[in-house]
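The following block contains the structure, expressed as structure tokens.
As you look at this complex, bear in mind that one protein chain is not there, while each of the others sits in place.
Right after this comes chain A.
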């Protein structure tokens, strides 16, 4: 196994592109190292990205924020403006692991590890976040929603990696929230999850809604119908019920040691409802 500390984007891309065997990118390492130790993978090449220029920066951009791919949960959680603008994204990211894990874990790593239960991903997709990707062909931008393909697989091409994630600007009366269900209170993996991002008009009517669910399908899912059910409403019971129905209809989970199909489907709806109400209140909506 080779470990390389990347010196610049180009050599990193070239190294990854040239590796015929298994390669992994090392951001926080909280997935990679665990997988190494448990002998789940034996990579031939590990490229460490943490030290590249700009990877640890959080920079304002067009009213939103560009978050470097190596920014940890602890760092993002201490950034007051990001927390104020995208509280749901931050709370999802901060749910990952423990204090120790928070000081290393990254959103890009969480996304590219490819778990349908990844806690920061529903929030990013609800936020309509965009990843900036570097590869042998140079830079490109890609919606976060288009990156997960199936459990453990992403749409990134060989040699490509994420350099930053853009959390966009949003109107004044807008907010988001993320909830997950775990059998314990922490140090666990989502059995189901939901992120909801809302925009409201002056009288509290929802003008735009994105509802995203996790751990109930092969990838994190944006449920268009669920968002549509909330738009034009003040999140009255009927709208919520319709949204929950859409969420349940979109679920295609598996029965496994972590939960049954029935349980995952039911709780995804419950979490979406609860997250929607939190986001609504955060956005200044009154019920």
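Basically, a contact is a pair of C-beta atoms (placed from the backbone, for glycine too) under 8 Å apart; a residue touches a chain by one contact, two chains touch by 3 or more; residues count from 1.
By definition in this document, contacts and distances are computed from a predicted model.
S.K.: Write down which listed name, "Glycine-rich cell wall structural protein", "Xanthine dehydrogenase family protein molybdopterin-binding subunit", "Putative ABC transporter, permease protein" or "ABC-type glutathione transport system ATPase component", is the UniProt protein name of the chain that is not shown.
M.R.: From the listed options "Glycine-rich cell wall structural protein", "Xanthine dehydrogenase family protein molybdopterin-binding subunit", "Putative ABC transporter, permease protein" or "ABC-type glutathione transport system ATPase component", the omitted chain resolves to "Xanthine dehydrogenase family protein molybdopterin-binding subunit".
S.K.: Check the options A:100, A:141, A:155 or A:260 and report the residue that touches the missing chain.
M.R.: The one listed residue touching the chain not shown is A:260.
S.K.: Which of these, A:58, A:189 or A:277, touches the one chain of the complex that we don't see?
M.R.: Of the listed residues, the one touching the omitted chain is A:189.
S.K.: Given the full complex, what residues of chain A touch the hidden partner chain?
M.R.: Counting over the whole complex, chain A touches the hidden chain at residues 38-39, 181, 183-189, 191, 256-260, 262-263, 266-267, 270.
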